[in-house]
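Yeah, one chain of the complex is gone here, protein chain that is, but the others are all in their spots.
Read from first to last, the chains carry the letters A and B; within each, the first residue is number 1.
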Amino acid sequence: MKIVAIAKNTYREAVRSKLFLLLTIFSIAFILFSKVVSLLVISSGEKIIVDLGLAIIEIFTILLSILISVNLFYKERDKRTIFNILSKPISREQFILGKFLGLSLTLFVSLVILGVVFSLYALTVTGNLHLYIFPQLLLFFVEGEILVSFSLLFTSVSTPILSSIFSLGIFVVGNFSSNFLLYYEAKVKGVVKLLVNIVYYVLPNFSILNYKNQLVYTKGIALSNFLNATVYGIDYALLILVLSMIAFRNREIL
Amino acid sequence: MRKTKTFVLYFLLIVLFLISFLFNYNFKKNFFETNEALYVFPKKTLKLISLGFENIIADFYYIWMIQFYSSSGIGERIEYLPTILETIGELDPKFSEPFTIGGMIAALQAGRLDIALKALEIGLRYEPYEWTMAMDAGYYLRKRKKYKKAFYYYEIAAHREDSPAFLKRVWADIAWKSGDLSFSYELWKNIYNKAKTNYEKEVAYHHLYMIKFEMDKKRLEPIIENFKNIYGRFPNDLKELYYKGFIKMIPHDYDGDPYIYNPETGKIRSRKRFLWK
Partner (left out) sequence: MKEKILEIINLKKSYPSGTLLLKRTEVLKGININVYKGEIYSLLGHNGAGKTTTFKIITGISKQDSGEILFKGKTLNLKDKSKIGFLPERPYFYEYLTGREFLEFSANLFNLKKSKVQIEALLSLVDLKDAADVQLKKYSKGMLQRIGIAHSIINDPEFIILDEPLSGLDPIGRKKLRDLILGLKEEGRTIIYSSHILQDAEMISDRIGIIVKGKTIMEGSLEELVSGEIKEVDVSFYGVDGIPKDVDYIKVEKKSNVFYTTVKDTDEANKLIAKIIKDGGYIKFVNPVRKTLEELFWEIKDENSGNS
């Protein structure tokens, strides 16, 4: 019940924040704008709409996961509302878990909203609902979970700006490492090769969660791939969540 | 006083913005004209920095490509097309439209068949199961009457699993145009046997009839000429050629009917004529 109370409160605070409102409005605006962009090509307009829609939703997920997590957590410390919670019979781990669940709920609800908006809009402009994007939206949710965990980890030990930069850096490296390995693994040797592989295995591999590029052609994700990606992503998110609980345990709250 | 100050500040803001806008505009004109090549990204670099957004970056890069080649006087810019398409292919290998459009721009707008073929070849490399690009290549070569090369591409297109039926017909037709009558004849026979509609059957029959006539005519006319050289006259009929050992059998048309032979001119003609060329 305590964790649920914290989660509910976090969700309420998140959806009432100006940042959430701005991100949602801009995302919907860009989705609606995709039709205009699609007019610039000859016959692959529908592809452009789907690609753009998915890209916008993913960017929204990344920004929401990082900025809202960092902002809310920092606000708790800055405004000392955290004192009201930690002075209760609630462990720091329960607090982090409550925050994580609240942010996850925020992410999930926003993705559902954006997914529905996109589908309905796609129906009006292309004649199709493109429901096959929803499994990818679930993977975006998993991706967001990983970024939320990282944001909580970094914010529990650092300032908001640095936390945002680090979390964004994780996203960049997590997407960069697979392509880098693809091109350069055979060419690098010794310590560099070891470092590249360490980065690849230790940091999250977001490429596993990314099917949006094939989706417009395959119109679906194989169940085994989907389950694989989901299990990997959730496992990684929980790993980082545990790490953030450990980091926050001994953090001095001034 | 305060109102005046506010007005002056806003006025200054607008003026300064306009000045900066003008500078930027001039800079853009010069910069873009002299640095077109800056927008031609190496494929691996772009894929590395795409961070999982390969498709949308390919889409935008393609949209930019259309704008880049939309202005009049393509000139030297067409040279960048293969590199641009390599990058798009690397990002989104299944995205075939850029290659077909690129080929069209190179072949029809810039008049550069070599670049068009390069563009379509790149597309085929990334999407080997696509038929449209091979078909486009064949089409541009056919327009330039380069039938032998066109034959190669139409063969590729016709062999794709999901290629439309008409491509086989086009291929067979190109085979004839490139001079390979017997191969064309075999192709039309195959088309005839596998035809699913009466229309296809009819078209195939017309071609088979006329190609057989052309093949027979091509074979017979030198023999008739040879007869004349020996005997000083044209044979009375085709049977005479057979009896005198010039031919092993008397050719008939595709329906099994004898050809019409003119002993005064030594020319043969078919009983039926179809509009097929």
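Convention: a residue touches a chain if its C-beta (ideal position, glycine included) is under 8 Å from a C-beta of that chain, and two chains touch if they have at least 3 such contacts.
From a predicted model like this one, the values you see are computed outputs, not experimental measurements.
Peer 1: Of the chains that are displayed, which are in contact with the missing one across the whole complex?
Peer 2: In the entire complex, chains touched by the missing one are A.
Peer 1: Out of A:90, A:172 or A:203, point to the residue that touches the absent chain in the complete complex.
Peer 2: For the chain that is not drawn, the touching residue is A:90.
Peer 1: Considering the complete complex, identify which of A:4, A:29, A:109 or A:162 is in touch with the unshown chain.
Peer 2: A:4
Peer 1: In terms of residues, what is the contact footprint of the unshown chain on subunit A?
Peer 2: The missing chain touches subunit A at positions 1-2, 4-6, 9, 12-13, 16, 79-91, 250, 252-254.
Methods note: only the chains that are shown with their structure count from here on.
Peer 1: In angstrom, rounded to a whole number, how far apart do the mean CA points of subunit A and subunit B lie?
Peer 2: Measuring from centre to centre gives 46 Å for this pair.
Peer 1: Can you list the residues on subunit A that touch subunit B in the complex?
Peer 2: Per the stated touch rule, the residues are 37, 40-44, 47-48, 51-52, 54-55, 58, 171-172, 175-176, 179-180, 183, 206-207, 210, 212-214, 216-217.
Peer 1: Spell out the part of subunit B that touches subunit A in their complex, as residue ranges.
Peer 2: Listed in rising order, the residues are 44, 47-56, 59, 62-63, 66-67, 92, 94-95, 97, 101.
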